[in-house]
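Up next is chain A:
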Amino acid sequence: MAKITVKLPQVGESVTEAVIQKWLVAPGDAIRRYDPLVEVITDKVNMEVPAPIDGTLIKPLVAEGETIKMGTPIAEIETSSESILPDDTTPKLLDASPNDQTASRIGSMIVGANVGPTGGEFIDTSLQSEPQPPQIDEPSRPPIYERKRTQDKSRDRRYSPVVLRLAKLHRIDLAEVQGSGQGERVTKRDLEAYIASRAAHHSPPQDELIRPSPIRRMIAENMSQSRSEIPHAWAAIEVDVTRLVKYRNAEMGRVAETTGNRLTYLHIILWHVAAALKSHRPLNASWDDGSIVLKGNVNIGIAVAASDGLIVPVLRNADRLNINDTVSETARLVEAARTGRLGVHDVQGGTFTLNNTGALGSVWGGAIINYPQAAILTTESIVKRPAVVSGPDGEDVIAIRSMMNMCLSFDHRVIDGAEAMAFLNDIKNRLESISLEANR
Partner candidate 1 sequence: MANIGADPIAASSPGHVFDGLLSNRDLLQMYRTMRLSRALDERIWMLNRQGKAAIAASAQGHEAAQAGTIFATDPARDRYLIYYRQLTAMLCLGTTPVEMLKQFLARDGEIMSNARQFPLHGSHPRVDLFSFSNVVGTQLPQAVGVALADKMKRRDAVTIVFFGDGAASQGDCHEAMNFAGIHKVPVVFLCENNRYAISVPLKQQMPIESIAARASAYNIPGTEVDGTDIIASYEAVSEAVTRARSGNGASLVELTVERLLPHTTDDDHTRYRSPEDIEQMKKRDPLPVTEAILRRHGIIDDEINREILDWARREVDDATHIAESTPFPPAPEMYHGLFADDSEEIDRA
Partner candidate 2 sequence: MTVVESIRETIREEMRRDSDIFIMGEDIGPRGGVFLATGGLADEFGEERVIDTPLAESSIAGIALGAAVNGMRPIAEIQFADFVWPAINQLVGEAAKVRYGTAGRKFAPMTVRVPYGGGVRGGLYHSQSIEVLFAHTPGLKVVAPATPYDARGLLRSAIRADDPVIFLEHKRTYRLVRGEVPDQEYTEPIGRADIKRAGRDLTLITYGLMLHYSLQAAETVSASDGIGVEVIDLRTLRPIDSEPILESVARTGRALIVQEDTPAVSVSSEISAIIAQHAFFDLDAPVMRVAPPELPPMPFTPLQEAEFMPSPAKIATAIRHLSEL
């Protein structure tokens, strides 16, 4: 003899609960399978639930008049029968979704949830125990394209269209390439690996024709357009950034604590450039078909070297951000640029560009303006150099100072040298007079 628990079966679509109306069998009474066991009322149907099995009712587990969820145990029956009860029919989540942020949008499958053939309830078990895959690739039904194959040796030398195309492009004799595909067929991946290893080891070096990526092409077009349309002029200035270095070292801990980001020179310079742009509006402008447009917003593009090329995310309204926000937002943009997650909004609307070529070790440069803006500023490497400074008594002394060059390329239609130098001097003064208190 065995004791089994009867659960209130799921009946009716989207029915979640039911009221136990009346027990039709008393404890201790014998019941036969399919005999009415209990009357139940749901918002859709009134029905008699039949006994699932031959046996004796031990006791009801739910009193008459009680409201319970579908699937709740309602009675215990003692039975000698070997009939099998449907076990757990509670829906389980089966996560079939991929990793990324679209997962919730795609949704997930609920095991056991289904509609019946004509819309009713249907307990679905196919996902719980899927039969082993039948003969999708059994010899009795080979894919059509394989039927024509013979044991002819020449089949080893069959190449896919992409492999033939790449081999021709790179002038490769495919007989030299080891294949990993079926019948040692050379796959695209095999060929790519071969090309990579040949580029690394082979000599003499050969010219290689590379189809530029879409980003590379965009960069190329933008640069060409800028150089062909904008009459570039250049100016540069040397800045003593000793105070900037001290400031940065002193503030790093605080900024890390408040923003979770590492404070860089770029952040601080960016913040000051934004302030300077507000009072030098021609630098934050563009030449537009015979007119000069002084931009209302200060949106600073930050040149970032990403894996597939230069990309310039835009720090919007940079003049209105405090230093903490400048750090957080810049860090977000740079990270997004490097991981390829920039939104369209993040790369549009720039009015001026800052290019921190110093991070790459450059000390001098003439950048190409980010079309259609009017100017681009590069900040070069910070290097320690001997410099003549005022001693304690006003006399000239030699000191070791941290020095940095800033180079400006500007559109000579919009800006003259004097305006350009005034702008550079403004930034220079701001950076040289930086104090620990100033930017809080």
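Points to keep in mind about this one:
Note that a contact is a pair of C-beta atoms (placed from the backbone, for glycine too) under 8 Å apart; a residue touches a chain by one contact, two chains touch by 3 or more; residues count from 1.
Selection rule: all candidates are chains of the complex that A comes from, given by their letters.
The structure displayed is predicted, hence computed values, not measured ones.
Candidates 1 or 2 all come from the same complex, and the one touching chain A there is 2.
For chain A in complex with candidate 2, the touching residues are 13-14, 94, 96-98, 100, 102, 104-110, 113-120, 122, 124, 126, 130-134, 136-137, 143, 145, 160-163, 165, 181-182, 185, 187-189.
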